[in-house]
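Presenting chain A:
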Amino acid sequence: MAKKEYAFYPGCSSQKGASASNYLVSVESMCQSLDIKMTQIPDWNCCGASVSYAEAGELPRHVMNARNFALSEQNLPERDIVATCAACWLGARESKERLEHSSVLMTDTNTALKEAGLNLKVIPEVRHMVEVLIEDLGYEELASHVKKPLEGMKIAGYVGCQTNRPFGILGESFENPMYLDKLIETVGAEATKYDQKVTCCGGALAFSEPEKAQAQIKDIIESAYDSGAEMLVTPCPLCQANTEVYQGQINKKYGTKFNMPVLYYSQLMVLAYGGSAKDAGLNGQVIRARTLEEFASK
Partner candidate 1 sequence: MAEMKTAAYICKGCELGSRLDVASLVKIATKEGKMAIVREHDFLCSADGVALIRNDIDNEGVTHAAICACSRRAKTEAFNFPTVAMSRGNLREGVIWIRPDTDEARETTQEMADDYVRMACAEVKAMKVPEGNQNTGTTKTLLVVGGGMSGMTAAIESAKAGYKVVLIEKTGALGGMAAKLWKRIPNREPFKAPMDNGVADLVSQIEADANIKVYLNAVIAKTSGSPGRFAVDIAVESGPVVTEDIGAIIQASGFTPYDMAKLPNLGGGQANVVDQLGLEALARAANGGPIKRADGKEVKSVVFVQCAGQRDATKEHLEYCSGHCCATSVKQAMYFKDANPDVDTVVLYTDLRMPGNNEDFYRAAQNKGVIFSKGEVSNVAASGDGCTVKFKDLILNEETSAEADLVVLATGMVPTTGPDLDALSEANRAAESGGAEAKEQVVQMMSKSVLNLDYRQGPDVPQFKHGFNDSHFICFPYETRRTAIYAAGPVRRPMDIAQATEDATGAAMKAIQAMENAGLGKAAHPRSGDLSFPSVRLEGCTQCKRCTVECPFGAIDEDEKRFPLFNESRCRRCGTCMGACPVRVISFENYSVNTVGAQIKAVDIPDEFSEKPRVLVLACENDAYPALDMAGMNRNAYDPYVRIIPVRCLGSVNTIWITDALNSGYDGVMLMGCKHGDQYQCHFVKGSELGRYRMSKVYDTLKGMGLEEDRLMDLEVAITDVDTLPQKINDYAARIVEMGMSPFKGL
Partner candidate 2 sequence: MSDMNQQMTAKYKNNFLKEIEEQAEMGDWVKMCMQCGVCSGSCPTNFHPGWDHPPQEIFMLIRAGKRDEVLNSQSMWMCTSCYNCYVRCPRKIPITHIMHGIAEYAYRIGRAPKNQPTLHLSQTFWNNCTKNGRVNEVQLTQTLYFKDGIADGIKKAMAMQAAALGLVKAGRLNPMEALGGGHKCKDIKGIHAMLAKAKELEAKRKGRTA
C-alpha cells in the first residue's frame, strides 16, 4: 500500500509532558506500523477548544484555526490536516465550515491573518485520525497488521461527544456509533455493550462544575463495569483525562471502588501490532493498565 501522507495537527494536549502525551506516543508508533507519514504543521497554534467561546467571541476563534489552515496550505500543500484530538478536530472543522459558508467571515479572517503575514485561499480537509484509519485504510488493512490479538479482553468503547457530534464519522449514527467497537474487535478484543457509550463526560466543565461532571463520569464508568468491561477506550484526550483522573474523587464522594484503566484506541493498536508498553505509552496511565502491561511483556 502506498505511503499515506498528512499534515499533522497534534494539538496542545498531545505535546510532550502534556496531559495526552501518551496519545501522541502511541499514535506515532501506530503510524509507523501502518506506514502513515505525519508531518506536523509548522508553528501550529491552539484551536481555542469549545470552552473559550465566551472570552474569544466568534471571529478570533476562527482566525486561530485559519492560521493553522494557512500554515498547512503554505508548507504542506494539498495534504489533509489530521487531528488526533477530538476538540481540535471539531474546532477546526467548525471553522472550516463557517468560513466556507460565509464570505463576510472569510474576508474578515483574511484581514486578520494579514497581520500575521498569512493569507488563506483554500481550506484543506480537516480529518480525525480515526477517519484516516477507517476510511483511507479500512478495517481489513488495520487487521492485517495485527500480530498479537488482544484475545479475551473485554473493553468498553467510550465514544463520547466530539468525535461523534455534530459531525461524526461518516456512516455512523449519533446515538450508537460502532466504529470504536469495530476497532476494538479489529485488534482481537471484545467490545462490551453498555448504555453510556455517547454520554458526555462533562468536558471542560470538569474544571468549572466538577460535581456535575463527576456525576456524569460516574454513570459512564459504572455502566462500563456493569457490561463486564475491564477497561475503557476512547478517541478523545479530554474524555480520557476526565474518565481516568477523577475516579479517585468519585470513589471518595460516592463510595465506589472504581479503578478502571482508560486508554486510547491507538494504544491498543500498538500493542496488537506487537509494540512494547513504552511504544504504546502505557507508562502514561494514571490508573495503570496492568493487563495490558502483562500482555506487552509476553
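On how the list was made: all candidates are chains of the complex that A comes from, given by their letters.
Criterion: a residue touches a chain if its C-beta (ideal position, glycine included) is under 8 Å from a C-beta of that chain, and two chains touch if they have at least 3 such contacts; residues count from 1.
On a predicted model such as this, the values are computed, not experimentally measured, just so you know.
Participant: For chain A, which of the options 1 or 2 is its touching partner in this complex?
Facilitator: Here chain A touches candidate 2.
Participant: In the complex, go through chain A and note every residue touching candidate 2.
Facilitator: 12-13, 15-22, 43-46, 48-60, 62-64, 67, 104, 108-109, 111-118, 161-162, 165-166, 168, 174, 198-200, 202-205, 207-209, 211-213, 215-216, 241, 245-246, 248-249, 283-287
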